[in-house]
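Only one protein chain is missing from this complex, and each of the others stays in its spot.
In this document, chain identifiers A, B and C correspond to the written order of the chains, with residue numbering beginning at 1 in each.
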Amino acid sequence: MKLAQEGDLVLLMTRKRKQFIVRLVGGGELQTHKGLIRFDDLIGQPLGREVTTHLGHYFLVLEPSLHDLIKNLRRNTQIMFPKDIGYLLLKMNIGPGSRVVEAGAGSGALTLALARAVSPTGRVFSYEARSDIIALARRNLERVGLLEWVELQERDIAHGFDEQDVDALFLDLRSPWDHLPAARAALKPGGYFGAILPTTNQVSELLRALRNAGLGLIEVQELLLRSSKAVPARLRPADRMVAHTGYLIFARKLLSLELMEEWREKRRPRAVERTKAREAEVGN
Amino acid sequence: MKLAQEGDLVLLMTRKRKQFIVRLVGGGELQTHKGLIRFDDLIGQPLGREVTTHLGHYFLVLEPSLHDLIKNLRRNTQIMFPKDIGYLLLKMNIGPGSRVVEAGAGSGALTLALARAVSPTGRVFSYEARSDIIALARRNLERVGLLEWVELQERDIAHGFDEQDVDALFLDLRSPWDHLPAARAALKPGGYFGAILPTTNQVSELLRALRNAGLGLIEVQELLLRSSKAVPARLRPADRMVAHTGYLIFARKLLSLELMEEWREKRRPRAVERTKAREAEVGN
Amino acid sequence: MKLAQEGDLVLLMTRKRKQFIVRLVGGGELQTHKGLIRFDDLIGQPLGREVTTHLGHYFLVLEPSLHDLIKNLRRNTQIMFPKDIGYLLLKMNIGPGSRVVEAGAGSGALTLALARAVSPTGRVFSYEARSDIIALARRNLERVGLLEWVELQERDIAHGFDEQDVDALFLDLRSPWDHLPAARAALKPGGYFGAILPTTNQVSELLRALRNAGLGLIEVQELLLRSSKAVPARLRPADRMVAHTGYLIFARKLLSLELMEEWREKRRPRAVERTKAREAEVGN
Partner (left out) sequence: MKLAQEGDLVLLMTRKRKQFIVRLVGGGELQTHKGLIRFDDLIGQPLGREVTTHLGHYFLVLEPSLHDLIKNLRRNTQIMFPKDIGYLLLKMNIGPGSRVVEAGAGSGALTLALARAVSPTGRVFSYEARSDIIALARRNLERVGLLEWVELQERDIAHGFDEQDVDALFLDLRSPWDHLPAARAALKPGGYFGAILPTTNQVSELLRALRNAGLGLIEVQELLLRSSKAVPARLRPADRMVAHTGYLIFARKLLSLELMEEWREKRRPRAVERTKAREAEVGN
């Protein structure tokens, strides 16, 4: 059975589900208003159990998931939500070995997930203009041991990206439409473009720009996460939910602009019918 | 620039977005009612471009994403949707190196995603009782080159799982509550349990069983994917959407049943407040 | 017990829930591919029971609800959905005695509901430019006996409305922003303005125009209706749902434009907090 090792990240959680993520250093300790936990009491011990502070309060000791790490990130920017990150990884075909460009890095929530997904053979190229934010992203990546797969570039992307033929490129910026030629130049043919935007006005502007940028198969989607109260005899959705994080926009680099012209005119994205058609006809 | 190679899987798509996924074999061809495409015309050529059939119809040639592979799977069972798969990978902390148990395999949609996520150093142990379905899952995995990371077990799980100390375990079965002791036995302490169920009655029954199974930190969630029509001047949600795929249930293996007893009583899953608390207090 | 009378509208429904709405005329009959039903067999008989056609097929005989009438309207235009209509009636304070302006009438779905709601002492002023559509709306209103409360005006509203001091005014038009001065002129101070628009671009344009039109307390909302399969042991949401009908925009006529200027700047529509504040502080 795997035991907690010195150097491991662990998640300590109170019975009210307040969470603390710490790295186990010999002789170290976590001080909270519920009391003190000494790391030497955790090292060499199994996870999944409760310990008590010197004041007698209980903390559950767990391995933090990528989800936990993202939710608990030190941040000074709005971060992406796990529901959106999980979906775009699949949608943009990001996996072990992928080479991915990201801008801006922000506090590193998406960067973390990208680094984990592309490891051990891929690479994330992450651009961010603000030096304070990139320093934070670097600390966050280092802390969870994922910096190795990331090249953080402290740079405005006005002059484009250094990479070419990357598998996927994601923009989490205010005006992604300004960077489409650069994005296209960095992507391999057929490569995956993605962006997240909070407002409908921005989505419209990006869609307008995508039309002329040699990026096709455009989709706009949003994900709503609805939690239920986990009470067997009174199962019901929670009273409140997050209603909006952002619109996800996906596209793929196509080879000729003439081609795009034709695709655009033919395109009638009727999701339901398309799915049916797909299910009926794809057999191969 | 990467070119299509003999042996690659490619996605061929008509202008009405009908999709065909094929493996490029020298001398091979795809026959559709729109005409014939010869694979020799694709091998050694770039992706992301259009080709024409002998009848003059256009097909776009693309690398298929994991998302495309899942949506276009040959299936004789209901398959999981990418929105749910992407989320559970993050939530259950599945990444390169993870050891994951899955039952039942079904047509292999989740298996595909698990295999991709855990490669190249992890392993998926996939159980399925029906021999016809497991044969289909095997063909699907072979076809996309991911069988290497999967051990398919044609077996009822009534007698439990062979594995121990696995990182995560997912049940896509009618009555997961029957298999919780086996699931717990297979998981490492703190390991991730997940399940998907279509009906509220099943969710209630699973929640009831989880209470007595040494699995805690229970959550019930569902994801709704809403697409928009990608027209810049007339941006609006699509007319129809998939309203339900299933409820996702997550839990973690905790070490003692006494512990669970206490957790249970304290647990009041108030999602919004919890998030706030987390954001306010987690500083580490 | 109330019995079906000659002249009543009744809803006839097959066991597959196909619906026919007819007016009972002595000697009349309904011919369907399932056979013939003679109205004389229904007149003087109770509702809520089944009858058989001459071919032995069953039809349930019911009083049609306003909901049924709206769903089954003869139409040559997109009609509003009951979920949206029911909400706006409350939101715009429309009830017995209200005087309401509507444009355009379309096939009369909203008109029906407005007429029912304002009767017997109120009045609906309904504008529609196309003569064929207004003829259809008139037939629909006559058929359900609600024409009495409606003044149908076959007229473009470019030159404004004839009414003044109306309680509420609803625009179901492509460019409601062109008619805000006219709308304001027709409304009483504090009166209710409403509109429905399918695209986000239109909503933005209307919001822009409302800012300068002396209409304040602006809200944008949408309603999603999710049905469940009504099976007690397998309760679950239906597989598919209507994802979008339109955005509802509400505002109220305020008295001075200077006032609006100030309101606009102060306005921060944070729905959740507002509700809490309201609940905490409103004591009156």
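Just so it is clear, a residue touches a chain if its C-beta (ideal position, glycine included) is under 8 Å from a C-beta of that chain, and two chains touch if they have at least 3 such contacts.
Predicted model, so just to flag it, every value in this text is computed and none were measured.
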| query | Considering the whole complex, which of C:Lys18, C:His54 or C:Arg174 touches the chain not shown? | reply | C:Lys18
| remark: Only one of C:Gln5, C:Asn76 or C:Ser228 touches the unshown chain, namely C:Ser228
| task | For subunit C, enumerate the residues touching the unshown chain of the complex. | result | 1-2, 15-22, 46-50, 58, 60-63, 65-67, 70-72, 74, 82-83, 85-93, 95-96, 113, 116-117, 119-121, 165, 188-192, 200, 203-205, 207-208, 211, 217-233, 235, 238-241, 247, 249, 252-256, 259, 262-263, 266-267, 269-272, 274-275, 277-278, 281-284
| Which subunit B residues would touch the chain omitted from the figure, given the whole complex? | 200-201, 203-204, 240, 272
| For subunit A, which residues lie in contact with the unshown chain of the complex? | 198-201, 226-227, 233-244
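Definition applied: only the chains that are shown with their structure count from here on.
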| said: So the centre of each chain is just the mean of its C-alpha atoms; given that, what is the distance between subunit B and subunit C in Å? | reply: 43
| note | When centres are defined as mean Cα positions, the distance from subunit A to subunit B in whole Å is 17
| note | Touching two or more other chains in subunit B are residues 200, 226-227, 233, 235, 238-241
